[in-house]
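Of the protein chains in this complex, all but one are displayed in their positions.
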Amino acid sequence: MDHTEKYDIEKIRADFPVLEQKVYNNKPLIYLDNGATTQKPLRVIRVVNRYHSELNSSIHRGVHFLSDQATNAYEKARETVRNFINAEKKEEIIFTSGTTGSINMLAFSFGEQFLEEGDEIIISEMEHHANIVPWQMLCERKKTKLKVIPFDDNGVLDLEVYENRITDKTKLISVTHISNTLGTVNPVREMIRIAHKNGIPVMIDAAQSIQHTEIDVQELDCDFLVFSGHKVYGPTGIGVFYGKEKWLELLPPYQGGGDMVDIVTFEKTTYNELPFKFEAGTTNYIGAIGMAAALEYISEIGMKKIAAYESDLLEYALQKLDHSGGITIYGLAPEKASILSFLIDGIHMLDAGMIFDKMGVAVRIGSHCAQPVMQHFNIDGTLRASVSFYNTKQEIDYLCKAIQQVKTMFT
Amino acid sequence: MDHTEKYDIEKIRADFPVLEQKVYNNKPLIYLDNGATTQKPLRVIRVVNRYHSELNSSIHRGVHFLSDQATNAYEKARETVRNFINAEKKEEIIFTSGTTGSINMLAFSFGEQFLEEGDEIIISEMEHHANIVPWQMLCERKKTKLKVIPFDDNGVLDLEVYENRITDKTKLISVTHISNTLGTVNPVREMIRIAHKNGIPVMIDAAQSIQHTEIDVQELDCDFLVFSGHKVYGPTGIGVFYGKEKWLELLPPYQGGGDMVDIVTFEKTTYNELPFKFEAGTTNYIGAIGMAAALEYISEIGMKKIAAYESDLLEYALQKLDHSGGITIYGLAPEKASILSFLIDGIHMLDAGMIFDKMGVAVRIGSHCAQPVMQHFNIDGTLRASVSFYNTKQEIDYLCKAIQQVKTMFT
Amino acid sequence: MATIQEVQEEIVNEFIVFNDWMDRYNHLIEISDDLPLIDGKLKNNEYIIRGCQSKVWLNAEFNNGKIKFTADSDAIITKGIIALLIRVLSDRTPNEIIDAELEFIDRIGLRQNLSPTRANGLLSMIKQVKLYAIAYDAREKKK
Partner (left out) sequence: MATIQEVQEEIVNEFIVFNDWMDRYNHLIEISDDLPLIDGKLKNNEYIIRGCQSKVWLNAEFNNGKIKFTADSDAIITKGIIALLIRVLSDRTPNEIIDAELEFIDRIGLRQNLSPTRANGLLSMIKQVKLYAIAYDAREKKK
């Protein structure tokens, strides 16, 4: 408990207006659906408000006051992201519409440039659909093959099988840092080392890790890393695609449009330099500025502190759930963060979820866009509680009370 | 002038906080860069604020209070868009990241499904890069051909050449409704009629028309129509892709990810129904809700009234500029809206733009992402003033004063 | 036999006494037992109505101008709601079913279950019930 000392949870909660919401008959909202999307601190709300009210203007193309202000804020946001993940260069940070947009961009551009019939891409069995379907679509288009790293019943990837899956046809490895369903923290550093030993680049899906752990892309040595703004306390419609400069130079652009071009004629069009080559059209600059405010906010609290607090909370929740009895937990990897998937024995997830809802407890039910994980366990879905640094042990206690209520009602 | 009666410009301006901005030495901001992006009314600012503060939650996937609220608002936004452009069905409205995102989506999906080597796509000489580059990239990938409808020196498309360009290889026609550089309102209804006579579908780029004219996709009979939220008084990072249901059923999805799938296994993945098939991942739901608020706001004022007021304003500006002397206007089509491109004879656009800026006048200078238009006139770029329904004749007068100032300084 | 409207009123009166959500759900759980169950052999893909998060199986039989429904669901609350639905709509003529306005769901506070978010298949089930009615109606008219 000592590492949560001086962690002023009341102050933090006061920064998130939505946490004061009451639902149904005046029940306080217990928001445990952070894996789906996170809430926004006042700082983000205010900066978006300010840009809408005072400084909105299209970026990069203007030679006037507002445009200057917006452009500077946008480019400063890029620098904030660079700093947050410790990328080497600002040019390596591309703003996209979200994780899904980023992965689709890589699938297209990497596919166009580097893949030929028969080539292979490796993902894992615990990927979110966003890190499965773009590769399946690519494989269909390019006649390449998708190979899968399995996990065991605790939700731990089999690294031996992983190494065996790698052949001289393997062109890219794309894995999630933290599973959105099992909470497993994958040994991505080791996986990247193995891939690089074989000369293969690696993409890390950081959609569920960027908000929970410190990430240093240079230390990880990943070639690509992607995440969404809305899952790291920022606005919707904005995301990040990080790529090592040497790769970004080689990849062709994904979308065509304004800003990403240099010279356009009907005969021949040349492309702009990095990062603009990958940012076609009017980007979500207010989203980017809002996301940067979110990153600054959590940086000030400190990612180490956040990780320690959340880990404590998860540990507490796991123990409480275990003591409740009659609960099956999916995902028991030794390295685990934030996500708690479970079922109450003999009770349908929907029945439980509906009672939770009316008690003010927001969890997710279903397959969490990771149907292969459900297929692994031969279930339709789970109840998923996912914690954030603004949640409390009292909220976990209340979740357990809700579970008790469900048990009483349905058995 | 009579049609601007009862048009309460003061009340309208009071709805846009940014218009009260002072720049540099306390100069009032004269915002004439509406072609690049439009300002946000209080209604939009507040709804975004409210969703960030009270109701933020991931949509479609949740079974809890907040998620219900957000989903309902998002689907209501879809209905608002449907109603605004009078689409037949809600399922025909796809939310995207913007015009550029929408056009790239069509280029990819249409290309995958319908194009073969040697096929042809027709665009016009006055397109924005967003409606050129995606087609060029597609043509390179699929070995198809891009054909161009020329315009005359007034900025009017040559419909005869258009008809002659159509062959039995022509598979798609994609043209802008209103040119972002010349202001020309193209006879899209007639152009669609001609295309359909030849059995060819048409995409309309409505990025510059959605905010200025009434649009009825059923009356136009266009097959696809696209626009951006930020250009119609809504947030950044959100846009619309409209497509006739019969086409959307035939087109394959563009991006893969969450929500757009039905069943995912590593062997085979099936896709969700419309409109979700084309909305991969967490969409910019707050952007969509904000854009809907903007559409409702201008609907209440009335698109006819807005169009009449703006047309009056443009007419006034054209006359004033003409009287100033020493000014060349680019784009003198009889049907023209909002956009005023010009150069002051003998003075570099950048010199003029910098003086304008310091006088508080925000116009755009450059090629406006339409380099082929500049190539047509053999110039590097223009000064572009673009008016909106919140601009005034006094502001036009002030623009003319700024032009006078520039002339004094540089000649 | 009570009309569709009367049965709906009956249901509303039954639920109106419950102020607390848990009591309402408890009542739905009780009611779930009343559901005329579909023949176990029919619980296959042909009779399924798939929501994202729970499954519903539905069968319709046409006899003497009236349709009888049987159903089942893997989630108990869904089952309770279906039991109500069937109480309202079973043993009716196709036309009665086609014209029915199912306002009781809204009135007893279960409207959320009809929203697209609530992926319990209820909305699709109502659609399916109406489709059966339309189909039988069409068949009758052809005769």
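The first chain written gets the first letter, and so on, giving A, B and C; residue counts start at 1 in each chain.
We adopt the following convention: a residue touches a chain if its C-beta (ideal position, glycine included) is under 8 Å from a C-beta of that chain, and two chains touch if they have at least 3 such contacts.
What you see is a predicted model; the values in this text were computed from it and never measured.
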Residue of B:221, B:351 or B:397 in touch with the missing chain, whole complex considered: B:351
Sole contact to the chain not displayed, among A:54, A:75 or A:312: A:75
Among A:48, A:63, A:204 or A:370, residue touching the chain not depicted: A:63
Missing-partner contacts on chain B, residue numbers: 24-25, 348-351, 353-355, 358, 365-367, 380-381, 405, 409-410
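To be clear about the criterion, only the chains that are shown with their structure count from here on.
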Between chain B and chain C, centroid-to-centroid distance (C-alpha), Å: 46
Between chain C and chain A, distance of the C-alpha-averaged centres to the nearest whole Å: 39
Centroid spacing, where centroids are CA-atom means, of chain A and chain B in whole angstrom: 31
Residues of chain C whose C-beta touches two or more other chains: 52-53, 119
Set of chain B residues in contact with two or more other chains: 61-63, 67
